[in-house]
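As you look at this complex, bear in mind that one protein chain is not there, while each of the others sits in place.
On to chain A.
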Amino acid sequence: MKTAHDRKKKAKINSLLFGAVSIGLYAAVFKFADPMVTLYSKGGAYCLLPVSTVFLFSYVHGNFASNVWTALGIEASASAERKKDAKEATKRKDTRSRATVNA
């Protein structure tokens, strides 16, 4: 099991990586803001452009934000993690043999 220190260390590296990509993406958007706004507002099949763009940003920027909170030590309550582990631990495959009727 990873300690809080290990998680923080990993999160710091990840936040730097995702942060750099996120900043790059935002810089690109604002550098090419005018052509982007024009292209994205064409409508019709172009409606997929804003949708796919926000999916990309939510992955990159979402991971950046998540790692920043972890790196700062802001994580879910330990009791929430315990509850979840307990829930998962209770899930057991029923492998008992059963009587079946073959026609």
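Details
Quick note on the criterion: a contact is a pair of C-beta atoms (placed from the backbone, for glycine too) under 8 Å apart; a residue touches a chain by one contact, two chains touch by 3 or more; residues count from 1.
In this section, contacts and distances are computed from a predicted model.
Missing chain, UniProt protein name, picked from "Succinate dehydrogenase cytochrome b556 subunit", "Probable membrane transporter protein", "Maltose/maltodextrin transport system permease protein" or "Carboxypeptidase regulatory-like domain-containing protein": "Probable membrane transporter protein".
Summarising the interface, chain A meets the missing chain with residues 26, 29-30, 33, 36-38, 40-44, 46-51, 53-55, 57-58, 61-62, 64-66, 68-69, 74-81, 83-84, 87.
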